[in-house]
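Only one protein chain is missing from this complex, and each of the others stays in its spot.
This part shows chain A:
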Amino acid sequence: MRPAAATHPSNSSSHSQQEPRAANPLLLLPSSRAAKLSLGCPILDRLLSGGLPAASVTEIAGESASGKTQLCLQLALVAPLSPMSSSCLFLHSDLPFPLRRLRGLAPKSRPDLLDHVLVAAAHSTSDLLSLLSRAQHLLTHPNDSPRRLPIRLILLDSIASLFRADFDASPADLRRRSALFFRISAKLKELAHRHQCVVVVTNQVVDVVEGETGNTVEWSSGRRVSPALGLAWANCVNTRLFLTRDADGPNGCSRRRMKVAFAPHLPERACEFAIRRDGVFGVEPSER
């Protein structure tokens, strides 16, 4: 889009043809309460007061092997069975797609659940942007196949690996990089809003070297870590969930925690969870 369009807002976007119309939040209330995607575990759902919100971008950050991908796979399998009954668009940048883990998670009795997981690989940021505009087309013109459920869940695993290679630490590259964050995020948020989708983006972590960066900082495996991509990306998500792990205890098993780092609708709070063969589940404090 050329910035010159700014002076003619009325004919530059198909959505601003008519006068902007104010919505009444009261009318949005019932749908916003209903439109939560369950994580498939009542304890984790309670942490998120019902699940992941629709029309909003949720980030799941955590170090490697903290359960990010597992959680995404679980969401993909829960979505068709949930009240939202949606298929899911799984965009992955970490190759290869973890098909065996997905099959392992799917209940043996319901192999058809895999039909509702649409997978696409994004190798670069430009790849991702073109995938997203194709996704927009797919969402506005739903598939003819009647068996396919509408897509109301978009998973992106992970955003950080897209930016690992192509960018230097020079000021020009950093500026280009953050402009891209905002472009990708705006696209994701637009899809989320126009089609009432749940959007989940996973992110890696980096060690905290300097003192105050303004970004979320947590202890995980005995390291001080922050979600990758810095403060600019932190501005791009609505809700940030942080998966952390305590440093290994004497008995070898470490406690995992899911923490709400920030969310417009939730207080800062955390909950323990465990990764089992059949999925990710919350742990009541008393069950320890």
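The rule is simple: a residue touches a chain if its C-beta (ideal position, glycine included) is under 8 Å from a C-beta of that chain, and two chains touch if they have at least 3 such contacts; residues count from 1.
FYI, contacts and distances are computed from a predicted model.
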Name under which UniProt lists the unshown chain, selected from "DNA repair protein RAD51 homolog 3", "Geranylgeranyl transferase type-2 subunit beta", "Exoribonuclease phosphorolytic domain-containing protein" or "Eukaryotic translation elongation factor 1 epsilon-1": "DNA repair protein RAD51 homolog 3"
Residue touching the undisplayed chain, where the options are A:38, A:125 or A:238: A:238
From A:56, A:74 or A:125, residue that would touch the chain that is not displayed: A:56
Given A:96, A:264 or A:285, the one touching the chain that is not displayed: A:264
Residue ranges of chain A at the interface with the undisplayed chain: 1, 3, 5-6, 9-10, 12-13, 15-16, 19-20, 22-26, 28-29, 32-33, 49, 53, 55-57, 171, 178-180, 182-183, 186, 189-190, 192-194, 210, 212-216, 230-232, 234-235, 237-238, 240, 261-262, 264-265, 267-268
